[in-house]
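With one protein chain withheld, the remaining protein chains of the complex are depicted in position.
On to chain A.
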Amino acid sequence: MPYLGSEDVVKELKKALCNPHVQADRLRYRNVIQRVIRHMTQGLDMSGVFMEMVKASATVDIVQKKLVYLYMCTYAPLKPDLALLAINTLCKDCSDPNPMVRGLALRSMCSLRMPGVQEYIQQPILNGLRDKASYVRRVAVLGCAKMHNLHGDSEVDGALVNELYSLLRDQDPIVVVNCLRSLEEILKQEGGVVINKPIAHHLLNRMPKLDQWGQAEVLNFLLRYQPRSEEELFDILNLLDSFLKSSSPGVVMGATKLFLILAKKFPHVQTDVLVQVKGPLLAACSSESRELCFAALCHVRQILHSLPGHFSSHYKKFFCSYSEPHYIKLQKVEVLCELVNDENVQQVLEELRGYCTDVSADFAQAAIFAIGGIARTYTDQCVQILTELLGLRQEHITTVVVQTFRDLVWLCPQCTEAVCQALPGCEENIQDSEGKQALIWLLGVHGERIPNAPYVLEDFVENVKSETFPAVKMELLTALLRLFLCRPAECQDMLGRLLHYCIEEEKDMAVRDRGLFYYRLLLAGIDEVKRILCSPKSDPSLGLLEDQAERPVNSWASDFNTLVPVYGKARWAAISKYQGAEYRGPELPNTASFATSGPLIPEEHKETVQEPDSGALMLVPNCQLTAEYFEKTWFSLKVAHQQVFPWQGAVHPDTLQMALQVVNIQTIAMSRAGAHPWKAYLSAQDDTGCLFLTELLLEPENSEMQISVKQNEPRTETLNGFISVLETVLGTIGDIKS
């Protein structure tokens, strides 16, 4: 990236580097070189002085040598022909009596990313592997990986791999770990380094001698090893027990993951391990290193998904302090929301209520949403707190409280009465789209219990012209029509006005179409309207689908101590999808394009902060397939997954269809109730465009439902996600019936 004015700088530096007076004075020479590096750091193109820098590399001054090598590594790809000139000096240095010089030269030579350098570095690397100084061996071992990367997809050098495997027995701990890293890079195509029994046990014995980075890395490699017998497994776990108490949180988490994975068939061992690391994790959560604390909190949340009671007695550790950074507070609120139980609910709610009046609006809103989450279990107390918050008459609080109410009424219908009493007066303090939609929806659905509902809606109708959000107008149409059905006298006039406005004046097509639709519906008669608008609202018991039941430890053990808990599963799925599609493809967009694409990224970010945790699978709503297309695709694909699901009695197609719709699975065709055999064909699509086609088959004699799923792109992760969603739905429907 050449910057303006860089040419002059290059010229000036070139002059200085050539100046014999400067060259004679060691300190001045070094200073000029430092300036070159400084400009390089700032992004100026300094490749113009390459020749002069190569000359500067022939020196006895080690500091100068290091600086020049750093320069060469950066610009060698741009000036391959000139860089070859430097190779001579480097090769000479590789046989210097000082091991530090040898190591430095070898490292720099391997880091020259340019074609054609392989033939020169091969011999020095092989020599380096047998060097008597461990410092050189460390460098040489990693050099093998660098050399392999330069080759690209070329063949793996078998002799070199064997040499590296034998170096695993080296006495220097860092050489051992570097060997593993290097082999992993070289054998990437073949699934990485192989950990067999002798290697695994050798590594286990060397563990205490390694530094923390090495320990963490080896723990990661050991995940690949499958112990032969139960006895061996427990021997390994015994050996590793002390690492659960390591002073480095990274090692503790690495060891935890290894325990969880190795003991996947022994749930009691897993629980035991999680109890053991409770102390270290809590310590990390209250440590002064904020970033580490953040990472630990993400993992605590992960554990809470499976063991909700795990941290309940330590709930006070998750109280927020005023001066903590924003991201820690948000995580802590999430944790508090999840560890609540009968004993601490009072204290936790009191604490959360304190946060609701925090100066930071974001944090206050997060706290309110958290209270809403707790309200699913402890409805009365939470609704009372939320109602009190409305009394503050703050805009950003009211809007979030009303949104929380909307979700709550759907999930816990028993609180409808309390919510309806709290609502009057809210409309004065709501300005944003989300809040307005929620309020209007509540007024429409429960209007008969709120005395002033028509008058509030009337206000909205009066101001509809100045309303900026189409979604609010749509919501208003639906709500008013609903309210009209139960309180016709008060609503008829304004409904007419609203419909007139929407049909005649509105510019947004979706709103206008909705208006026209309702108008025609009204023409069909009031009974018809009632039949369509007041058909069963929602089955509250489907709420079970909403908050996912406890997940087994094994479902996330493989994600533990990776970036998945940090980003949240959904976000990580999106990232790795993108990465998979364009593997080593286009790099980051250039700076120039950042100006335009900049805002996109933070926005996407914001979205995920609000809902950091949902399944990896995101089924898109409104995926409508025609029956023909479905049939064609169905016959062209193979069955990706087949399983049976216990089932008793007949199926109620309507209930099932409605339940499936909630999770965005569409029904293509379904047998009548009571048909034998009973069949159904379902389709769904996720956000990546992957289709899931499903057949449900109920044979009357087996009392089992057979599920066959076909997928147009073979991806097991999402397939598993889809099947678990399907199972949950079927399980719920089955439960309701029996």
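The definition used in the following text is that a contact is a pair of C-beta atoms (placed from the backbone, for glycine too) under 8 Å apart; a residue touches a chain by one contact, two chains touch by 3 or more; residues count from 1.
Rule of thumb we're sticking to: contacts and distances are computed from a predicted model.
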item	value
Among "Trafficking protein particle complex subunit", "Gap junction protein", "AP-2 complex subunit mu" or "Coatomer subunit epsilon", UniProt-listed name of the chain not shown	"AP-2 complex subunit mu"
Hidden partner chain, touching residue among A:26, A:55 or A:376	A:26
Residue among A:234, A:327 or A:501 touching the omitted chain	A:327
Residue of A:563, A:618 or A:637 touching the missing chain in the full complex	A:563
Sole contact to the chain not displayed, among A:43, A:552, A:646 or A:714	A:43
Residue among A:394, A:433 or A:688 that touches the chain left out of view	A:394
Omitted-chain contact residue, chosen from A:249, A:454, A:515 or A:721	A:249
Positions on chain A contacted by the hidden chain, ascending	1, 26, 30, 34, 37-38, 41-43, 60-63, 66-67, 70, 74, 97-100, 104, 107, 113, 132-135, 138-139, 142, 145-146, 149, 171-174, 177-178, 181, 208-209, 211-213, 216-217, 220, 242, 245-250, 253-254, 279-280, 282-284, 286-292, 294-296, 298, 316-317, 319, 321-327, 330, 354, 357, 359, 391-394, 561-564, 566-567, 571, 575-576, 578-579, 584, 587-591, 594, 598, 601-602, 605-606, 609
